[in-house]
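Everything below concerns the one structure shown next.
Complex shown without one protein chain; remaining protein chains in place.
Moving on, here comes chain A:
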Amino acid sequence: MYMTLSRKKWREGTLLIPILLFLCVFFLIPLAGLLLRSLTEPSFGLQNFEQLLATSTYVQVLSNTFLVATLVTVISLVLGFPLAWCITLMPNGWGRWLLGVILLSMWTSLLARTYSWLVLLQTSGVINKTLMAIGIIDEPITMVHNLTGVIIGMSYIMIPFVVLPLQACMSAIDPMVLQAASICGAPARTVFFRIFLPLCKPGLFSGALMVFVMSLGYYVTPALLGGVENMMLPEFIVQQIQTFLNWGLASASAALLIILTIVMFYFYLKVQTDSPVSTNTGA
């Protein structure tokens, strides 16, 4: 019985061949070619990686990238959690409407949104002018062309990627489970930390992973809102290729990003072994 089932599954698996071929030809082979350059250009060896990890300016780029990705992830989670909760609790219809607004922001051109932040955040921008008008600050704060600008702009772009999985996760939580905890004697705080938050864990994890990995490799927003002295890894890669034609170092950076992402994903799968969401109704 089991054998026939697995054989049947295997036979259906052959249907995957076209897409696997496609991926192989147009994704895996070029990727492997690119990554090979990190080992072969200008000569065979690990010198590109050595250079990347030994030069202090390059290490600075790496640590910038990690700092920004971490902060963006934390900020997106902190802002996205209440937002997702809000959407979940909204009475009929309104939640979907709110979710629509969030999706709409995702569908708007990335460039347009990033430039809007430039308009808002720059020295003569709306925010600085308003703050000065009400007398909170005396001179404009520099919020753009530095890491502050990058973090603000990227957090804004990443929030939907936290909200969507988190909201799906939260709406699968049976509210009666929370009532059950309450009647068992748990005050609201305990219900939140012992029941609600653990049940949101899969959503939090997948949202955080997605945002962190995306932030590591994000280019447009850091390029527009960031400064020259606070470069992030994707900008660095572009610079190496376009300005210095240093394919070896650029490929090594790209390889590093991919390896880090795979390591992160490995740990994610380790931590997130079971998904309580699927059994949330207790049924």
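Keep this in mind: a contact is a pair of C-beta atoms (placed from the backbone, for glycine too) under 8 Å apart; a residue touches a chain by one contact, two chains touch by 3 or more; residues count from 1.
The rule is simple: contacts and distances are computed from a predicted model.
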> Can you tell which of "Na+/H+ antiporter subunit D", "B(O/a)3-type cytochrome-c oxidase subunit 1", "3-isopropylmalate dehydratase large subunit" or "Putative spermidine/putrescine transport system ATP-binding protein" UniProt lists for the chain that's not drawn?
Replying inline: "Putative spermidine/putrescine transport system ATP-binding protein"
> Among the options A:86, A:102, A:177 or A:238, which residue touches the chain absent from this view?
Replying inline: A:177
> Which of A:62, A:75, A:98 or A:199 touches the chain that is not shown?
Replying inline: A:199
> What residues on chain A make contact with the chain left out of this view?
Replying inline: 174, 176-177, 179-188, 190-191, 194-195, 198-199, 201, 274, 276, 278-283
